[in-house]
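A single protein chain has been omitted; all remaining protein chains appear in their positions.
Residue numbering begins at 1 within each chain, and the chains themselves are lettered A, B and C in the order written.
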Amino acid sequence: MYFESLAALWDMDGHGIYVWLAYLLTMCPIIVMVWLPIKRFRQHWRWIEAESRRSGIDVGGAAGESAR
Amino acid sequence: MTEARDIDILHFCRSQTLRHLMLMVRSPSEVINPLLFFLLVIVLFPLGLGPDPEQLSLLAPGILWVVALLSNLMICMRLFVDDLEDGSLEQLAMARVPLSIAVLPQLLASWLASGLLLSLVSPIFGLMLGLPLEVAPVLVASLLMGTAIMLLLGAVGAALTVGVQRGGILLALLILPLYVPILIAGTRALNEALQGGDPTVALALLGAGVTGGLLLAPLAIAAGVRVSLEL
Amino acid sequence: MWRIIHQFGSPPWVYRFCDKVIPWLMPITIVALLVGSVWGLLFAPTDYKQGDSYRIIYIHVPAAVVALAGYYVMALAGLVSLVWRVKLADTAMRAAAPIGAAYTAIALITGAIWGKPTWGAWWVWDARITSMLILFFLYVGVIALFEAYENKSAAARACAVLTLVGTVNIPIIYKSVDWWYSLHQPASIKFTGESAIDPSMLYPLLLMIGAFYCLFAVTVLLNMRAELAWNHRDASWLKQLVQGT
Partner (left out) sequence: MTTALLEARDLSIHKGLRQLLKDVTLCVEPGDLWQLAGGNGIGKTSLLRSFARLASIEVYGDLSRCDDVLYVGHSASLKGAMTPRQNLKYHPSGLCTPTDTEIDGALAAVGLAGYENALTARLSAGQKRRVALARLFLPSGRLWLLDEPFTALDVAGVAVLEQRFRAHAQAGGAVVFTSHQSADLGGTLSVLDLEQFRGD
């Protein structure tokens, strides 16, 4: 590792605050950008499940076109 | 049955330009308001920055161009709105002339009534900002070309936002980033002229902008109009 | 003959494509991001001029590169949806716009933070940063236009036109901002360090750029899958998939 100790890594002779702040402000949006669509997709998926269970349509199998 | 006479594009463009010029003459406020706006906003800057001519003349190129840009934006906000409301835009799309050519007459008429007048009047406003008269030819030339490109780009934004309620603010958001190169080239031309440098490079760039705009922008305007007609 | 070309890339096909690609692309992206960051932060040598603050380059440059590439991806999707009227290109464009805007924002924020130690000011009107700011407004313009239309198919067509116009203008904007910058401030240190960069610093940078590209692809696919699931919530093919699993 380039730095002798963890303290040196954290401090980075004075520039540490900027580097870690930049990384924090990058990783947070990235995590949100990845997590948000997954959450939305799961919501839609559960909604479709509930919808098809509520209207009791047998969608799969030979019936093919849903008997609406 | 009387076969519709074959359409002559030149005649169509001439008659449409005449039509729009006639409409502008009939509603003069549409022509005079942008000029008044231009004057009013220019007056604000000395009030804000102080009356001292040296300082003002340093900032004059930037001020003149930013204000020309904003008044051009104001013109573009009203560009297709009336025609969409009364159905003329629909008929224009139905004309047997390609739509990208059919929109040009209206732009020419708008430019004559706004860009041209603005450019010819700007040396007077320049004087108020301490801009010497020697620079006037470069100012007028750069504004003539600049307002033409800004109208072409603004028309693209106008075509896309005409079908939307309160499309004016949206138009500014879409189009101002595209105005940046014109602003840079225009102020560069003026600054070079002021400092005795050679403004022809910037003026040439503006000229390239006009020809490029005339070629490419109508395609985007036609596509934008077709989208707005779908709503 | 006015005839619409076959609906290439029908929703079910693209949905399955997303389902197939995401499971293996996601881990690759995470690994690449972690390795790149650790490599850049911990193992890469320091820069003799700027000191350790240069390590921000490992997120600033990839974000800037992908932000610009993202706009061209969006313009490509727009072109495909304009010319071949493929509905899926509309969803791709709608998915890519906010992500591209986010990357541009990241590039701006990290650029500003980087500017503080090296140039002493939070905001520096450097050519690169200014062009990035204008690119951000182009993205916001596309998103705003999309939200302004009620009829989303027309919105996609309008955004396609806008992105194509934007694509033509981006090089002009970048060149004119450089030209403007070179007049007022003769080239001081180039922000993104075109100067020959030492290989030990370069490899983590290339890895991070690759990681950001994968991340862009994954987030776009995730957004598209969520969008598809909502747009086709009452389509039978989706119900079968939901029932089937």
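We adopt the following convention: a contact is a pair of C-beta atoms (placed from the backbone, for glycine too) under 8 Å apart; a residue touches a chain by one contact, two chains touch by 3 or more.
No experiment lies behind these values; they were computed from the predicted model shown.
**Q** Under the definition given at the start, what are the shown partners of the omitted chain?
**A** Displayed chains contacted by the hidden chain, ordered by label: B, C.
**Q** Using the definition of touch stated at the top, determine which of B:43, B:94, B:127 or B:215 touches the missing chain.
**A** B:94
**Q** If the hidden chain were put back, which of C:157, C:225 or C:239 would touch it?
**A** Selected residue, touching the omitted chain: C:157.
**Q** Considering the whole complex, not just the chains shown, which residues of chain B touch the missing one?
**A** 1-5, 7-8, 11-12, 15-16, 18-19, 22-23, 26-27, 83, 85-97, 102, 226-227, 229-230
**Q** Kindly note down the residues of chain C that lie in touch with the hidden chain.
**A** 1-4, 151-154, 157, 231
Everything below uses one rule, namely that only the chains that are shown with their structure count from here on.
**Q** Which pair wins on C-beta contacts, B-C or A-C?
**A** More contacting C-beta pairs are found at A-C.
**Q** Averaging over Cα atoms per chain, report the distance between chain B and chain C in Å.
**A** For chain B versus chain C, the centre distance works out to 32 Å.
**Q** At what distance in angstrom does the C-alpha mean of chain C lie from that of chain A?
**A** Using C-alpha averages as centres, the distance is 17 Å.
**Q** For chain C, give me the residues that contact two or more of the other chains.
**A** Residues: none.
**Q** For chain C, which residues count as touching chain A in their complex?
**A** 26, 33, 37, 41-46, 51-53, 55-56, 59-60, 63, 99, 102, 105-106, 109-110, 113-114, 116-117, 215, 218-219, 222-223, 225-226, 229-230, 233-234, 236, 238-240, 242-244
**Q** Which stretch or stretches of chain A touch chain C in the complex?
**A** Its residues touching chain C are 1-3, 9, 12-16, 18-19, 21-23, 25-26, 29-30, 33-34, 37-38, 40-41, 44-45, 47-49, 51-52, 57, 59-60, 65-66.
**Q** Where on chain C does chain B make contact in their complex?
**A** Interface residues on chain C, with respect to chain B: 82, 134, 137-138, 140-141, 144-145, 148-151, 154, 157-158, 161-162, 164-166, 168-169, 172-173, 175-177, 179-180, 183.
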